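Right, I'll just put the structure down here and ask away after.
A single protein chain has been removed from this complex, and every other one stays in its place.
Per-chain residue numbering starts at 1, and chain names A and B are given in the order in which the chains are listed.
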Amino acid sequence: MTAPLLDVRDLSVEFPLRRQRLQALDGISFSLEAGEVLGFVGESGAGKSLTGAAIMGLLEPPGRITAGTIALQGRRIEDDAASVRGGEIGMIFQDPLTSLNPLRTVGDQLVETIQLHLGLSGEAAEARAIELLEEVGIDPERRSAFPHEFSGGMRQRIVIALALAPEPKLIIADEPTTALDVSIQAQVLALLRRLCKERGAAVILITHDMGVIAETTDRVAVLYAGRLVEEGPTADVIAAPRHPYTAGLMASTPNLDAVSVDTVLPQIPGSMPGLTALPSGCRFHPRCGDAMAECARIAPEFADGVACHKYSAVGSMKGKGASNGG
Amino acid sequence: MLVILARRLAQAGLVLLLVALISFAIFRFVGSPVENILGQEATVADRNELIERMGLDDPIPVQYARFVWKALNFDFGISYRTAEPVADLIASRLPATLELAFISALMALAAGILLGIFTAINRGGLLAGFVMTTSLIGVSLPTFLIGVLLIWLFSVELGWLPSFGRGETVKLGFWETGLLTASGLKSLILPAVTLGLYQMTLIMRLVRSEMLEVLRQDFIKFARARGLPERMVYFRHALRNTLVPVTTVAGLQLGSIVAFAIITETVFQWPGVGLMFINAVYFVDIPVMSAYLLLVGTLFVLINLIVDLLYLAIDPRIRDRNLRGG
Partner (left out) sequence: MDRPDTSPPTMMQRILASDFVFDFTRAPLAMLAAAVVLFLFIIAILAPLVAPTNPFDPASLNLMNGFTPPMTPNMFTGQSFVMGTDDQGRDLLSAIIYGLRVSLFVGVMSVLLAMGIGVSLGLVAGYVGGWLDNLIMRIADIQLTFPSILIAMLIFGVLRGIIPPDLRDEMAIFVLIAAIGLSEWVPFARTVRATTLVEKEKEYVQAARLIGLRRGQIMWRHILPNVIGPVLVIATITLALAIIAEATLSFLGVGAPPTEPSLGTLIRIGQDYLFSGEWWILAFPAVTLLALALSVNLLGDWLKDTLNPRLK
């Protein structure tokens, strides 16, 4: 059996503060096959971006990985992310306005990346840069322009070209379209998806937008307060969310097929707890309509694609009545 | 570009006129010019004659205009103390100050930038911490104490370097230089170090904090995510962006070297304009004070102007904004 492209087991990340330690990620596990698009969804602070940063070895100090393994094609990289960063794994950030060095031309930054990773000479790198710009739909003649001379959407295309330049096996895209105009979000996402599929590169797409997940990803992972609560094929999760949080998330997203002006979208009551004041047991239980007594005491194990007592032994023994209350 | 240049020049001219106004006010209203020149025993007739000759009964704006006109022709009046024309005094002493200031500035910039980068990159490191703590002592050490300490060490204890004066000088036209003789160079070392040390510490701390600020930005994170090695991240991307704001402040700092030369020149009895000024303050030699203010003011305005233009040259964003804004 061959190893998956990326395999993450029990990943935990901590931020030691002055008087306490914040556990920002708690035992996250997932894996990804070549060419697959996996979406990470959750509220801000749930740990989506941290997961990406941890894989890249780009956690902001004092944050650090305290447990777990990350393997790329069977090779452990959690202590040596620098060896794959930018080469085998590329990353795209939220804000294309600030992702590019404002004082250097875009061509300069492209050529620099290509030379570094592909070891091409100046002229060959230049030629490759031109190809890449054409592929992402930027006029190659403009490679001597500075980042501020491009619009937001064009800048994100340049950022995609930069991430794809070294022919990576995996792209981590952290909210790649959040900072863009709604009208061009879909274009940029489609471009990213198409280019990655063509190259057989896998994508981890981090977003808080269920709409983006539905349109772009093959599989989806839902994070809540530093824990993975549900994971599965996107179509299945959307059609039949199992975790109450996922269900709430789905319900509060406008349905593109049947939107009527009068529809009032239901909201999940309350808000996600901060990492300094996590509830005991299941972290979602104070906001959960289906919560049972053990939810406040015992944290549910992640099993069969969901972490919820409704589907565990504890829940099935005592909580049958509550499970289909909604 | 020409429009910006014209606007900056006009602004500079306005500030200069303001500085001239203050100089004029000091010249005209602090103490009585007549009494200072003639002494208190002069007859009424003598006084009236002098008032007439100096135009002291003309309307104030006319006197101001005359003051500016004379200053433009390098006529700053007569020193109360030595009865020499102030312009001659300045001309004979300016080369000494400029040579001292130039060498110190060069030293402060080179060492300051290098140490600033070093301490920013190695933040938290032992050696960087040591440099930072030492620099705090450097900032706390008053310039004159540094000078006295250097004299004690290198002149009194070791006897290596002279403790006062410029040594032998060579006349090149009107310019009397100490840079061409061995004794002149030896005499320059201690004053230049004294004058440059404080500025060096400031520039170092400034470069450090700016660099840390730049390193926090997204494009640095993205540069790391592109897999650039740290060396390239620091020197190709962070350094240039650091130097943009540093240029401004460093420029102004260098201007203040001329002002701080007053202290160094007094400690080392360096025959420059600073020593001349401090004597003028002590003996209330108003024309010399007023002329010195005008001189330093002009210098500062010039430096400001150069820094502004330099800024335009370095940062493409500002260049474009200014061009578009007209």
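Criterion: a residue touches a chain if its C-beta (ideal position, glycine included) is under 8 Å from a C-beta of that chain, and two chains touch if they have at least 3 such contacts.
What you see is a predicted model, and the numbers here were worked out from it, not measured in a lab.
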Given B:101, B:120 or B:262, the one touching the chain that is not displayed: B:262
Which of B:45, B:83 or B:137 contacts the chain that the document leaves out: B:137
Which of B:94, B:148 or B:179 contacts the chain that the document leaves out: B:148
Full-complex contact with the absent chain, from B:3, B:170 or B:252: B:252
Residue ranges of chain B at the interface with the undisplayed chain: 15, 18, 26, 30-31, 136-137, 139-145, 148-149, 151-152, 156, 163, 209, 252, 255-256, 259-260, 262-263, 266-267, 277-278, 280-282, 284, 286, 289, 293, 296-297, 300, 304
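Assume only the chains that are shown with their structure count from here on.
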Distance between the centres, which are taken as Cα means, of chain B and chain A, whole angstrom: 54
Residue numbers on chain B that touch chain A, as the complex places them: 217-219, 221-229, 232, 236-237, 240-241, 244, 314-317, 320
Residues on chain A engaged by chain B in the complex (per definition of touch): 56, 58, 82, 85-87, 90-91, 93, 95, 98-104, 112-113, 116-117, 146, 148-149, 159, 162-163, 165-166
